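With one protein chain withheld, the remaining protein chains of the complex are depicted in position.
This part shows subunit A:
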Amino acid sequence: MGLVRKQQPEPETAPPLDTGELIRKLDDPDPEQRREAALELAGEPDAVPELLARVGLETQPRVRDAMLTTLAGHDTEAVAAGLAVHLASDEAGLRTAVAEALATMPLSVPGLLPDLLAAPDHDVRVMTAMVLADLPTPEARSWLVRMITDDTHPNVVTAAIDALLPAATAEHVPVLEAAARRFPDDPFLQFTVRAALPGLAGTQ
């Protein structure tokens, strides 16, 4: 007993499965098999439609997250569009997981933003603000400012303010003040702006 060196030789890792076998494993009854297959399909364009078709159906969050990680690696507009439909899902876990995945796709998500910002469902626009909060692109701030300035729903504007705040500076004070004037009867938006303004004074 005590510290022991690993006695066995390195386990032989099974030879990699081909794309077709991995796709079949996406339907394995064992969630861990599905999760591993989803990860190993990274970089396989042929697997994209199969993964997109299963994201909304997968019942295990950890398997779904693995699918989303692999899909996000493609960062194409087709994948982003295929994921963005789930921002309207009734399942909170799915739409949040999708928003987090889209936030790692800086090349493709900007192309979807005009449609997402014009979505008739204001909850989709709220989720879009969540995506923009973490999207690593310099344009994210200007899109959020546009949402704060133009969107007609107070929940969307409040979500966009929340998303902007970590990167906001004194130059955004007039934007926030204008939003507060547009929705004088929305207490949560008023509170959000009041809480944010003192922290922005003097920032650059």
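Throughout what follows, contacts are C-beta pairs under 8 Å (C-beta built on N, C-alpha and C of every residue); 3 or more make two chains touch, one makes a residue touch a chain; residues count from 1.
In the analysis below, contacts and distances are computed from a predicted model.
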item: Per UniProt record, name of the chain withheld from view ["protein-glutamate O-methyltransferase", "Acetolactate synthase small subunit", "Xylose transport system permease protein XylH" or "ABC transporter ATP-binding protein"]; value: "protein-glutamate O-methyltransferase"
item: Contacting the left-out chain in the complete assembly, out of A:L26, A:L52, A:A72 or A:V175; value: A:A72
item: Touch list for subunit A against the chain that is not drawn; value: 1-6, 10-11, 13-14, 16, 30-32, 35-36, 39-40, 42, 61-62, 65-66, 69, 72-73, 75, 97, 100, 103-104, 134, 136
